[in-house]
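Attaching a single structure in structure tokens format; questions to follow.
Every protein chain except one is present and positioned as in the full complex.
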Amino acid sequence: MDLSYGPEYETFRAELREFLQTRGDEAPGRAGEVASLGGESLVRWQKLLIEHGYAARNIPKEYGGAGAEPDPLIATILSEEFGRARVSRGVAGQGIDMLVPTLLEHGSEEQKRSYVPPTVTGEMVWCQGYSEPGAGSDLAAIQTHGRVEGDTLVINGQKIWTSTAQFSQMMFALVRTEPEAAKHAGISYVLVPMDTPGLDVRPLKTMTGHAEFNEVFFDEVRVPVANIVGRRGQGWKIANTTLGHERNMLGSSATSEGLYEGVVRVMREEQVDGHSALESPVLRDRLMSLQAKTIAMKCHAMRLLGSRLRGESSGVAGLVTKLNGCQLNHDLAGLAIDAMGEGGVLYRGTDRSRENGRWQFQYMFQLGLIIGGGTAQIQKNIISERGLGMPREPKVAASAAKSGVKG
Amino acid sequence: MDLSYGPEYETFRAELREFLQTRGDEAPGRAGEVASLGGESLVRWQKLLIEHGYAARNIPKEYGGAGAEPDPLIATILSEEFGRARVSRGVAGQGIDMLVPTLLEHGSEEQKRSYVPPTVTGEMVWCQGYSEPGAGSDLAAIQTHGRVEGDTLVINGQKIWTSTAQFSQMMFALVRTEPEAAKHAGISYVLVPMDTPGLDVRPLKTMTGHAEFNEVFFDEVRVPVANIVGRRGQGWKIANTTLGHERNMLGSSATSEGLYEGVVRVMREEQVDGHSALESPVLRDRLMSLQAKTIAMKCHAMRLLGSRLRGESSGVAGLVTKLNGCQLNHDLAGLAIDAMGEGGVLYRGTDRSRENGRWQFQYMFQLGLIIGGGTAQIQKNIISERGLGMPREPKVAASAAKSGVKG
Amino acid sequence: MDFGLSEEQLLLAETVTRFLDERLPVPRVREVIDGDESIDPDAWRALAELGVTGCLVPETHGGAELSLLDAAVIATALGHGAAPLPFLGSATLATLVLRGAASPAVQSEWLPRLADGSARMALAAAERIEQRQDSGVTFEGGRLQGTALFVIDGAGADAYLVAVGDDVHLVPASADGLAIKALPTIDRTRGLVELGFEAVAPADSFLAVGAALDRAVDAGRVIVSADILGSCDRAISMSVAYAMDREQFGRPIATFQAVKHLCAEMVAAIEPARSLLWYAGHSWDEIPEESALLATLCKAHFSTVGHDLVRIATQVHGGIGFTDEYDLQLWFKRVGLSRQLLGGPEKLNAHAAELQGLA
Partner (left out) sequence: MDFGLSEEQLLLAETVTRFLDERLPVPRVREVIDGDESIDPDAWRALAELGVTGCLVPETHGGAELSLLDAAVIATALGHGAAPLPFLGSATLATLVLRGAASPAVQSEWLPRLADGSARMALAAAERIEQRQDSGVTFEGGRLQGTALFVIDGAGADAYLVAVGDDVHLVPASADGLAIKALPTIDRTRGLVELGFEAVAPADSFLAVGAALDRAVDAGRVIVSADILGSCDRAISMSVAYAMDREQFGRPIATFQAVKHLCAEMVAAIEPARSLLWYAGHSWDEIPEESALLATLCKAHFSTVGHDLVRIATQVHGGIGFTDEYDLQLWFKRVGLSRQLLGGPEKLNAHAAELQGLA
């Protein structure tokens, strides 16, 4: 166990700090760490970061990246230092995080040259078209279909839970193109310009009262067949290479640490009956239990980083982050609400509400994350099957499954 | 809502109190409320109770009972008053509670006349032979089998979790008699004298360190075919009429109330760092949560009684008692242990251990009850299927089920 | 001996439920909470005919003079319907304080109007539950001064009962110096307000004798619990129906053991709680010496059970349960508000321990 980074990395860190100090004020936005949307100032900043090797670091130079070898320690230092300096890390979001790795692995040379460079600079913003109303946990059940007419794919159907759809130029979507094929086999991975006629984006309001997501409707949306990535019908396999990545991104320990600090602040400041909530032994006991979990998740993230550095599989340890992280964040928000007593029910729109309803928002939003991106149920299936080698649910004949409902 | 019993019942209660006061000292044992084992003084006491209509109340007179109509309110008064006076209620146990109702419903006249009267008086003690090592939750999977040779049934196999087997003269057992029949259909309900050659009782020690149960082994145990109750192959149906009853008996609210009072006493007396455990806000908060649950379970028992009095089905409410009750008792014991701090780990055999390890014993024993008599898992299946009308688990082809393990 | 709801109570539940299904179905609830008023005053007045508005008003003042258990039956139905109606604030808390402590004249002035639904009142007594910074009301020289927070169902009330210690002051909504400010909460089916007092002269003042305020708060805790119960019932039935309908991996999710077990856990949690609620409601009228403890434990228990239950229900639903469009969120939030109202679980557990001399 060695928690130091070694001299070469400390040099990198020092240079980065210097950069952030001298040029940090050129970053767009004030303190946000990542920006998933486009915009001129972001593109300018992103180009500067790539030039210094601080963004798009592992993307080959020929496609607009910095072309460096992957190094998890460098990645960690970047995350730590940008976070500490509260400076934008440049372009983030599903385009650079999910589409670009997919294209680099499965895309045609043409696709790579067309889409990777503008995505890397933030000039082209992407959204993801995977989930459907009828296919949440069970992505292979997607119904949005495309029929081939000559060189054109004509898409009809509906996607849901697409964040940033309203700001995106492009969507990467899963579309059923081979209706005859078995469930997992008939799906293609398709790149769809968002301004294609027949494509309609509608904001999806969630229980938080805000539209963090969208629904996207396809009515005879026509895109070239050349916009399919990989071979037709291979979309399921292609999508799965990046899905694992998404599951790791959610529930990161930094969010929990931030929330924990916030709860301590709430409990210190919130006075009921002349005592701060921190003086309540019952609430304090809950706080300490959650602190242990927060630190555990931080240690766990370091451990996963350690495995990656050694080039080892993190095994079952790598599968439990989301299940724990979102639950922890939800519980932290729940404690903050309880600490506020009756005041905990206040939401956005009153100055009596602490941090403009942040805690109620987090309480609901984190629950949404527990549910979304693979529900807790699905996470447990994955842990028991991939992690513990337990058998899959035995296949049930469709007739038996349906008749069961009446039985 | 009317919690009074009405004048006719108060008369009954007054007479009963008078009886308990004047004759209570004739009861065997000191304070135990029920006695599942035999013994001369118990038989004498039981006969006196039957004579007064205080025991075997609803069993017809011709079979040795008091021959009264079932009346849940009378039953409640009996339970309350014997409990208050801390006087033995006479014969209890699986013979009178489970076998007798079964025989009265399904037995031949011969069987009723031979077995019910001595069982009712406590002269004949029974144990139950249902569970097997390979058939816990899934009783229909029992393997103990009997082959018919003329008038004789020759039994081989093994039963487990048979309490009181070492004190019993008889066992009522489920035995597979029709190996060709489908799973549920091939089972018979058989009465087996415990002194039959080839029958071997071995105490089964549990994690508590004590043998609250036994294993019973059958090696060519020969009983008359006439000892089968009902028709051959009907045993599953017959057993199920009494199983429901057992599930209600477990986890009664009186046990929880007694444990709750005990925890309060422990917390009042247990001093750590100069403070009683009751002074710890954290432990007190847990206590209050459990008190609410304890009172809820008491109210729930009254509600189920109310349904019975009105002759209504208790619906889904009747299915949740065991799942909640055993868990509550387990949690109460867990709180007592925590209240004792390091002292909570002490077990039987030291005067430093409070009530000779009672709380650790209860903690483990109640966990055993959560597991036994239909695990929590099975209880949840029952609630969702019978209570909510949700479908059964679809049938899985045996081949699919097994191949799943490798998959 | 009869533990359980009577025929009349079952009928009352059915009547109110049917009324809400017809007059306040979910689309109408959404219309109301998206509108300017946080309640539906027409529906409220219409409920007067069913005896709902005046269920706790004495017959002599034109009310139905029902028991608290009856009121709890109504509240369960209102929770089940996520009804935007001031049953807790006006028909329970304010009514009971008036009935318990106001002068005959004040009673005669207000109770008939509360009973027929033509007036609504709210009780400003959050300070009795939790004393907070930057709030509190004083009464000096015949004038009220300060701030009262978290006045339940205070939006659109005709008058407020303001507790200052054991004194209660009646302040019409139109009183000079009174500022009424809506407090937006997560649950928009019930409205909290903040009252600002700048040298406000009350229309009347009286002493809440005989623990009238505490008794009203106890009753309020039972009624909130009943509301949570109704919300949970709705969440369970929505979950089961959804699970039977929704297919994943080629079969209804109701056939998945994990989903079935979640539904079973909800039921197992709510049924004994329902029994506790009935008993707590019954005891308020019939066993008053036990009722403060029971109301306190009951509300603490429902706060916990309800909170867990609506999370489980949301989980059974998956993504759709997280949308605004799907209705489950109405109950998720209604329970979220109820959990904190009139004291959260820690607060109430501590209070329950005190009531028994355990703290």
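By letter and in written order, the chains are A, B and C; residue numbering begins at 1 in each of them.
By definition in this document, contacts are C-beta pairs under 8 Å (C-beta built on N, C-alpha and C of every residue); 3 or more make two chains touch, one makes a residue touch a chain.
These numbers were taken from a predicted model, which means no experiment stands behind them.
J.: Over the whole complex, note the residues of chain B touching the chain we left out.
T.: Touching the chain left out of view, chain B contributes residues 131, 133-134, 136-138, 141, 160-161, 204-207, 209, 271-274, 280, 282-283, 337-338, 340-350, 352-353, 357, 360, 363-364, 367-368, 370-372, 375-377, 380, 393, 396, 398, 401-402, 404-405.
J.: Contact with the hidden chain only, please: which chain C residues?
T.: Chain C touches the missing chain through residues 256-258, 261.
J.: Residues of chain A in contact with the chain that isn't shown?
T.: Per the touch rule, chain A residues meeting the hidden chain are 1-6, 9, 73, 76, 264, 278-279, 281, 284-285, 287-289, 291-293, 295-297, 299-300, 302-303, 305-307, 309-310, 316-317, 320, 323-324, 377, 379-381, 383-385, 387-394.
To be clear about the criterion, only the chains that are shown with their structure count from here on.
J.: What's the distance between the Cα centroids of chain A and chain B, rounded to whole Å?
T.: 52
J.: Can you compute the centre-to-centre distance for chain B and chain C, using the mean CA position of each chain? Integer Å is fine.
T.: 41
J.: For chain C, jot down the residues that touch at least 2 other chains.
T.: As it turns out, chain C has residues touching two or more other chains at 244, 251-252, 254-255, 345-346, 349-350.
J.: Can you tell me which residues of chain A touch two or more of the remaining chains?
T.: In chain A, the residues touching two or more other chains are 280, 282, 393, 396, 401, 404-405.
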